[in-house]
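Complex shown without one protein chain; remaining protein chains in place.
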Amino acid sequence: MAGFDKVVTSYADAMAGLNDNMTIIAGGFGLCGIPEGLIAQIKTMGTSGLTIVSNNCGVDDFGLGILLEDKQVKKMVSSYVGENALFEQQLLNGELEVELTPQGTLAEKMRAGGAGIPAFYTATGYGTPVGEGKEVKEFNGRPYILEESITGDFAIVKAWKADRYGNCIYRHTAQNFNPMAATAGKITVVEAEEIVEPGELDPAHIHTPGIYVDRVILGTFEKRIERRVLAK
Amino acid sequence: MAGFDKVVTSYADAMAGLNDNMTIIAGGFGLCGIPEGLIAQIKTMGTSGLTIVSNNCGVDDFGLGILLEDKQVKKMVSSYVGENALFEQQLLNGELEVELTPQGTLAEKMRAGGAGIPAFYTATGYGTPVGEGKEVKEFNGRPYILEESITGDFAIVKAWKADRYGNCIYRHTAQNFNPMAATAGKITVVEAEEIVEPGELDPAHIHTPGIYVDRVILGTFEKRIERRVLAK
Amino acid sequence: MALTRDQIATRVAQEFKDGDYVNLGIGIPTLAANFVPDGISVMLQSENGLLGMGPNPTEEQVDADMINAGKETVTAVTGASIFSSAESFAMIRGGHVDITVLGAFEVDVNGNIASWMIPNKLIKGMGGAMDLVAGAKNIIVTMTHADKHGNSKLLAECTLPLTGVNCITKIITDLAVLEVKNKAYYLLERAPGVTVEEIKEKTAGELVVPDNVPEMQF
Partner (left out) sequence: MALTRDQIATRVAQEFKDGDYVNLGIGIPTLAANFVPDGISVMLQSENGLLGMGPNPTEEQVDADMINAGKETVTAVTGASIFSSAESFAMIRGGHVDITVLGAFEVDVNGNIASWMIPNKLIKGMGGAMDLVAGAKNIIVTMTHADKHGNSKLLAECTLPLTGVNCITKIITDLAVLEVKNKAYYLLERAPGVTVEEIKEKTAGELVVPDNVPEMQF
């Protein structure tokens, strides 16, 4: 099954083909379940003019936030970008564009992109700034807006375990946007905490079937905690 | 957690509230992963005028096919109904209506129904009889048709293991349409091979979270095989 | 006396029924989890993909892969399930969450809510709030009745960009419990010691006051 072995051994190979002005779909929620090494590689490569679709944009010195330092990001498509002073500054300066998208709509846009559904109706955002300029249609007497799907040139995904064929499982709430991101990239790259042999993952437990995945790399993760709150 | 214990002990309780002319969404693919006892209960109840949304309609004496004997079914929404002589006869007699729906569109209609998405665009069926009379819209130069979602008064689902809170896992390809059906019923009833205590199912392995499920009943299953083909 | 944050949260928690699936926003709504009445069980949904959210962890339990929608470390209760963001919002958008409680800057008599954006000032984003108000069966807004300058947050028409339209039915403030219907606020309960006069004064939209307005019971 040589043709299905998707493991690459360098970050350069993992992100080969990424060019300026491309669109990247990124998994993760806050700093949880983010492909730390792939983000670092994008910083190393210095690729610029990027459009990044991700629920958040990290913090100033960690996660996607590190791509702001050298102004690699042209546009973010996100639901919440409030954790990041540099972000706000670049936005106010007009150096960065942001398309604020409701979180559920964002998740569904990624899923739809991967699933060959170019657009769907949702009530979310109707009558708000999000709905402005969008097609409206009533179903059962309720108005809905038409939202178009999202795909990317690359998807970057963080898995807990991946096998050589690209089958992935996620750990706890580090799953979040990763499964949808994995489906929505022309090239999907998975950074995993552990790479196992095919057959080690139970077929019924696989969150992302390998068909969506092009490259797998073994990563090491800092897993920074954004808000460490303990039981009182 | 008394309020979350969804186990009922009789089929009468499991299907209580089912009335004539209601719509039922059913899991299963062929005879695989079908809620055998719930179907038998509908036959016992004699409810008629039913619209049933299910990929197939069983065979003459098993699965949903048994509801045809007493003409309980007014309409089937299915992708393939070829295994059933009685079905064909009632269809030709005009006693039964059928809305043939592409299999992927059917699966997505159920998912969308459960997910609050009233309609979505798909290329499937464009330019065919399935697309007739449906809204067409181009995205990136390709035409797509608008398909509306489906919900039911009841959803009947077959699980392998369910816990008392209604969390379900499915076994092998008996998963099929069951997870989407589970989301699309006003009342969702799960018939399981085994009922376990909350906590016994790994949170990451649950295919259907209990929030979608209203009632759980322990079933016994014949699990008839439609095409037993052995290795040569 | 205007209610404390804990008292508001206590009154919010009285809305829960046994077996409810509940999504709690950041702030006072989250506090409501601490005041669920005896004999009532609810299961908390966190929109980043957790049904059955438990309390914050002990030092030993802390796990970077286990957070809630507020990005705080949490635990899971027995019988929890964990899933993707798409599945999480399928639940929310599809109306499977029984009660959503969230804060707001403003509400109005049309059931509109503004809670996410103050032009030229706050541009962090709406997160999951727009999906929650569009999808939940029962939405409770909890906030102070007026801002710190005494300006009412219960308006005839919202002035800030909206989070959702025609979706709010119940409001629990530091002064009162109100229902939104027929383009007015119907006063249901008042905080102990708070007069109808004070509530009238701090409610900018039309207020309907019945003959008898009971005090909240704690």
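Each chain gets a letter, A, B and C, in the order it is written, and its residues are counted from 1.
We take it that contacts are C-beta pairs under 8 Å (C-beta built on N, C-alpha and C of every residue); 3 or more make two chains touch, one makes a residue touch a chain.
Please read these numbers as outputs of a predicted model, since none were measured by experiment.
Chemist: Give me the visible chains that the unshown chain touches, in label order.
Modeler: When the entire complex is considered, the left-out chain reaches A, B.
Chemist: From the list B:Ala14, B:Cys32 or B:Val213, pick the residue that touches the absent chain.
Modeler: Counting the whole complex, the residue in contact with the absent chain is B:Cys32.
Chemist: Out of B:Thr105, B:Thr151, B:Asn167 or B:Thr188, which touches the unshown chain?
Modeler: Residue touching the absent chain, from the options given: B:Thr105.
Chemist: Touching the hidden chain in the complete assembly: which of A:Ala40, A:Leu91 or A:Ile206 does that?
Modeler: That would be A:Ile206, which touches the missing chain.
Chemist: By the contact definition given up top, give the residues of chain A that touch the hidden chain.
Modeler: Interface with the chain not displayed, on the chain A side: 1-4, 111, 113-117, 163-165, 167, 183, 198-199, 203-204, 206, 209-212.
Chemist: In the full complex, which residues of chain B touch the absent chain?
Modeler: With respect to the unshown chain, the touching residues of chain B are 29-33, 55, 78-83, 88, 91, 98, 100, 102-108, 110-111, 122-130, 160, 171-180, 207, 223-232.
Rule of thumb we're sticking to: only the chains that are shown with their structure count from here on.
Chemist: Using each chain's Cα centroid, which is most distant from the centroid of chain A?
Modeler: Chain B.
Chemist: Centroid from C-alpha atoms only, then distance chain B to chain C, rounded to Å. What do you get?
Modeler: 35
Chemist: Would you kindly tell me how far, in whole Å, the mean C-alpha position of chain C lies from that of chain A?
Modeler: Chain centres of chain A and chain C, defined by C-alpha means, are spaced 29 Å apart.
Chemist: Taking the mean of the C-alpha atoms as each chain's centre, how many Å separate chain A from chain B?
Modeler: The computed centroid separation for chain A versus chain B comes out at 32 Å.
Chemist: Find every residue in chain C that makes contact with two or more other chains and list them.
Modeler: 76, 82-83, 89, 92-93, 134-135, in rising order.
Chemist: What parts of chain A, by residue number, touch at least two of the other chains?
Modeler: In chain A, residues 108, 122-123, 171-172, 175, 207 touch at least two other chains, as defined above.
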